[in-house]
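A single protein chain has been removed from this complex, and every other one stays in its place.
Labels run A and B following the written order; every chain starts at residue 1.
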Amino acid sequence: MERKLQQIFFALSLIALTLILAAAWQANTPSWKTYQKNFLQLEAQGEPNAVTKAAVLATPPQIHQVMLTGLQRVDRCTTCHLGVEDPTMKNAPEPFRYHAGLGPHIPSRFGCTICHGGQGLATDKDNAHGKVEFWQSPLLSQEYIRASCGRCHKEGDVPDVPELAEGRRLFETQGCRGCHKLNGVGGSIGPDLTEEGANHRSPEWLERHFLAPNAVSAGSAMPNFHFTRDQARDLTYYMLSLTNEEMGSYFSSMRSIPGPAYGRQLFIEKNCIACHAVGGVGAKIGPDLLGVTKRHSMEWLDEQLVNPELVYPGSSMPEYDLETNARKAIVAFLSAATPDDLRLIQSGKPRAQSVEEVAIEAGKQDFARFGCVGCHGTELQGGVANPNAQGGEVPSLLHVSDDYTKDEVIAIIRNGRVPPMDNAAGPPPPLYMPSWKHVLSDEDINRIADYLWSKQQQKKDSW
Amino acid sequence: MNRRAFFKLSWGALGVAAICSAVAVSLAAVVRFLMPSVFYEPPQSFKIGEPGDFPFGPPTFLVEEKIFVFRDRDKGFSAASAVCTHLGCTVAHFQSDQRFHCPCHGSIFAADGTVQHGPAPRALDWFEVTLARDGKLLIDKDKVVPPSYRLMV
Partner (left out) sequence: MNLIREIWQSIVRRDPLSTDKGKSELVFLNVWLHIHPAKVKKENLRFKHTFYLGFITFFLFLILLTTGIALMCYYRPYPPQAYQDMKDLQFVVFMGPFLRNMHRWAAHGMVVCVFLHMCRVFYTGSYKKPRQFNWVIGVLLLLLTLGLSFTGYLLPWDQLAYWAITVGTNIGSYAPLIGGQVREILLGGHSVGEGALLRFYVLHVAVLPSLIILLTIVHFWRVRKDGGLSQPVWKLKPQETESLVTIGAPTAVEALHVAPASTDKTYGLMEVVTGKPIFETVTPEEEEDTVFSYPYAFVREAVVLMATVTTIMMMSLFLNAPLEELANPAKTPNPAKAPWYFLGLQELVSHSALLGGVVAPALMVIALIAIPYLDRNPSRRPGDRKWMLWLFTFFVVVNLALIVVGTFFRGPGWALVPPWVHVAGGAE
């Protein structure tokens, strides 16, 4: 018996050894290693000589990841999708193919899952593509990927994705807010849509729901708006873009990413057409700007606008005193500019409004965006309680021109102001006007002042 | 020895070998388990932008990667480590004397990174700069090159 027990023990040890070896072998042969080997062979084919070929083939297998710490995302897609930033892989078979048309949105900076969905943490195909139980954001199909642009580009027109602006417009004009809250404003009859994009609903479901709410959500009180297929598509895009991630602020400064419309305005203002053309329309003194964002990085173009001499010594392009957002807006405009745009500009019939109207509109946007309406009201009516301040509340701005000149108001916005106290012996008022000169540019402040002045009520006359 | 004894010994030896191997493999597996396969750190090899983005003259300092990128009109690109070899402070580069100065203990490195003054034990490292396939400059901190290395673009 004892001998048999010893033999059983040894046999079990052998089994245990086999099992550990099996587990280790399993751990050592993940599918991504095979993909990497195949990619290296593909790469080696493009190498000129045997030495470099051997060097490429000898690259050790490695998991590649892009860490986006601000978004708490980690994308490991490039472990298999190795050619995604390599233009020579244009015709390679998937998953090695080059991803064209990204502009500044390269994977090493943005990851992949922000646009495509999927499970970035995974390292095998099914799990990474998110087509597994318990992962709720699988890869978006081709038709809906562009909706992801709206997750960062929340305002204005997004180049190449007109559906987003149209969806937003439909949302605002069809009365959706009557039943649905969005960003805190709206009714409570339907669900809050502020983060609808984060609810992991399939795009197909959303579209079907817009076309026939009751067919998809039994017993729903939502009426059928008889949207067309295109309208349902646009609204779906808009919904998909409503995620809770603060991706915009992660990738740019606190200011929102400026839209091309503003850039177009600057293009006119600064008279770029005096030297440049787009697609042959315009002047021929400087280089043609058609597709310039595909030829140069954003950083290069930005530098060009700051200091043209540095990039092309001897250049006759003047140095414009533009700040960051203005430069970004111009580049955004150039990324989508067509010869037709320039024709319109040439003929002096801009699609946008006059310079002054644009400035006032921009000022109004800034006024809302930077939170001024929080104290001063959406109609500039003021009225928010501020105990122990003179007047007891935040002042209305509708008559500010009676008491201050425009320059004085600009100074107040720049430097801030503590309201005078009603009772000097009492506690200081909790609210005060902060100083904005380090947050807003001078141009922004001027435009806000323009906006305020456009809203002044002629109180004197009505006395 | 006779056959019986031989087999008895063999089985015993096999058994002992099995146990020892199982233990050894387990230990090796645990050690390998503890070695991370991914690092939550900035990557050692990274792209820094297009060649046109970098001016001639004073070097561009990359803050997160702690690297100076030089662009010489005649010779091309080079990248120097900005980490002092003494105790790891970040050195500064002055145009006036073209040298690297460390604020912590006064080490001074010449334009090619060699130690001229101070407690630093080694010269500053220069890293390989290559052109990636999409035309961007690629720096690899795992590949140290001699100070004379340049990438001509």
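Please note the rule applied: a contact is a pair of C-beta atoms (placed from the backbone, for glycine too) under 8 Å apart; a residue touches a chain by one contact, two chains touch by 3 or more.
This one's a predicted model, so the numbers in the text were calculated from it and none came from an experiment.
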Per the touch definition above, residue among A:68, A:89 or A:122 touching the missing chain: A:122
Omitted-chain contact residue, chosen from A:19, A:55 or A:385: A:19
Contact footprint on chain B, counting only the chain that is left out: 29-30, 32-38
Those residues of chain A which, in the complete complex, touch the missing chain: 2, 5-6, 8-9, 12-13, 15-16, 19-20, 22-24, 26-28, 63, 72, 74, 76, 119, 121-124, 127, 134-136
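Heads up, the rule we're going with is that only the chains that are shown with their structure count from here on.
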Chain A and chain B: spacing of chain centres that average the CA atoms, whole Å: 34
Residues of chain A that touch chain B when the two form their complex: 6-7, 9-10, 13-14, 16-17, 20-21, 23-24, 63, 65, 67, 74, 76, 85-89, 108, 296-297, 299-300, 303, 310-311
Residue ranges of chain B touching chain A (in the complex, touch as defined): 11-12, 14-16, 18-19, 21-22, 25-26, 29, 32, 37-38, 40, 42, 46-47, 49-50, 52-53, 55, 132-135
